[in-house]
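Of the protein chains in this complex, one is absent; all others appear in place.
This part shows subunit A:
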């Protein structure tokens, strides 16, 4: 394997991991953009999507329709969370809303544990997705699930881009994100916009949940925590609340994690997470608003 092939392989790895982070971070950012709410339950909505897929698949539904159902299930879960938990506290202080979202996280996670136990269970991936491509005599490899992750990320983000720049509802969402009272004053139905934001964000969580579980090979009720943490970091790197920023942040984080392991000696790379977070802190000191929002302070 030449040095060039090695670098290409690591870039493939970074793009694949980054896509996953980006997908989760974008969903987190949509909700934050509209509601100024850090939705900790986002990871658990991913879990709902993954479990719906596994259960329907076990009942005999083929993988693709089961996955679609998982995405719908996640969107529905997001809708219910907004309606039941977040709407009553929408005008409450930030701390109240933050704690509400933490509470939702715990409730969903424990509900999952009660229903399915917390033992990890196998995520049944169709054999075709596990197959790998060998380029340049096997020096560069990637699997179909990597390809699917990258492709789904691109397609769904293009759709999102079109939705928020070309449709009335999307434009309304951006208006509400910019200034909620003003949007209300000019006659936008803010309730409807928030519902749409949650549906879209949670559908993203559903897609991300299925892909995450497919990569991990297992599902379990606590599976949402790690992706949430990664997405949170990605969103902060990019500029919290900015969708493009979340996307960029996801890829930056994925690349950092892969390249630290790939290009540093293993005695150093074993401190990977410490290095990543040190870079994050140093970076935030220079650009407190993240990559794309240099002048705006982040408020949680």
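Miscellaneous remarks
Note that a contact is a pair of C-beta atoms (placed from the backbone, for glycine too) under 8 Å apart; a residue touches a chain by one contact, two chains touch by 3 or more; residues count from 1.
Just so we're on the same page, contacts and distances are computed from a predicted model.
The chain not displayed here is annotated in its UniProt record as "Amino acid ABC transporter substrate-binding protein", chosen from "Bifunctional protein PyrR", "Probable glycine dehydrogenase (decarboxylating) subunit 1", "Amino acid ABC transporter substrate-binding protein" or "Iron uptake protein". Listed residues A:62, A:88 or A:138: the one in touch with the omitted chain is A:138. If you put the hidden chain back, the residue from A:32, A:86, A:198 or A:212 that touches it is A:212.
One chain is missing from the display, and on subunit A it is touched by residues 1, 6, 9-10, 13, 16-17, 110, 113-114, 117-120, 122, 130, 132, 134, 138-139, 141, 143, 212, 215-218, 222, 226, 257-259, 261-262, 266, 269-270, 272-273.
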